[in-house]
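Here the structure comes first, spelled out in structure tokens, and everything after it is commentary.
Note that this complex is displayed minus one protein chain, with the remaining chains in position.
For subunit A:
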Amino acid sequence: MTLKEKINLKTLGIMGALFLAACVFPALTKNNYLISVGVVLFTYAALGTAWNIIGGYAGQTCWCLASFMAIGAYTSFILKIHFNLSPWLGIFAGMIVSAALSMIIGLVSFKQRNMFFSLMTIAFSEIIRVVLVYGKGITGGSNGIFITYKKDSLWQLTLKSDKIFFYIMLAVLAVVITISWAVEQTRLGYYLRSIRADQDAAESLGINSYRAKLKSFVISAMAASAIGTFYGFFLTYLDPTTVSSLNVSTKIGTMAIVGGLGHLFGPLIGAAVLIPMTEVANAVLGSSGSGMLLYGAVLLAVIIFKPGGIISFFQKDGRMKKNGRKTERRRAHGSDS
């Protein structure tokens, strides 16, 4: 049985139905707030899916994906502001910069094992934040930079309505999930899962863990960079805290961990649960900080009670265990019939 057989028609049917429901959602509501929550949800689901490639499949805990998102967003903003270059082209510049930087981090850190990569990503995250704060001439420093709205233009991604961004981010999410699925199905996906399970064993069987981890990190970084461009133009404003802080990176990782680490739809489920919950918490408790409190609480609950994430509730293996326990109980009470 290969993984190819595991994505069955039922799963595809459910995802297709959800995709269609998401497509008709903007037509059913005039509430712009709900549309913008949808955009944020898709953004974090896409970022979580990108994180899942390096953090989930490869098992390398990365705390700098927000930095790559920031690199993508800032690069496109700067090219738009100074050269009036369309973000549809600027996106590639951001991706190239992210690929180069992720390659450098990977080349250095994947030579080592254990915590080294995680620590490197934290350091990199701080470096990028400091560069953005102190590079005032180009990045606007702590005050940030913004795109001014002149007229509706899809080519320049200056759009009055959030509805179009809703569809753009939905399409971006679909593309990132497809990339993640492609990684999962190919040799790289198999190698990554074997490395995550036991690097020594994988290497003793000829699997080059260094190269596989490097590839997955570059893919994650490039995807985050592309997502950053669209998210930046949705926000129309960028500052280091909004897009490049360690908090944002933690939030991205939390989506995948809460939803189900190493599962294709795990980050989507995580974002679908956490983003609306955060909005409700912020509204009820009246503070934007309450969202982070909630992330911490949900993350702890998942680690303690369901390490496999929310997705493990729906897995066949989980059901078998549950049924097994029921059978054991019945046997214990002498009523196995």
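Simple rule for what comes next: contacts are C-beta pairs under 8 Å (C-beta built on N, C-alpha and C of every residue); 3 or more make two chains touch, one makes a residue touch a chain; residues count from 1.
The definition used in the following text is that contacts and distances are computed from a predicted model.
Asker: Look at the options "Thiamine pyrophosphate-dependent enzyme", "Transketolase", "ABC transporter ATP-binding protein" or "Signal transduction histidine kinase" and return the one that UniProt uses as the protein name of the missing chain.
Answerer: UniProt protein name of the non-displayed chain: "ABC transporter ATP-binding protein".
Asker: Out of A:Leu89, A:Val108, A:Ala171 or A:Leu205, which residue would touch the omitted chain in the full complex?
Answerer: Answering carefully, the residue with contact to the hidden chain is A:Leu205.
Asker: Could you pull out which residues of subunit A are in touch with the chain that's been left out?
Answerer: Residues of subunit A in touch with the missing chain: 1-3, 187, 190-191, 193-194, 196-198, 200-208, 262, 317.
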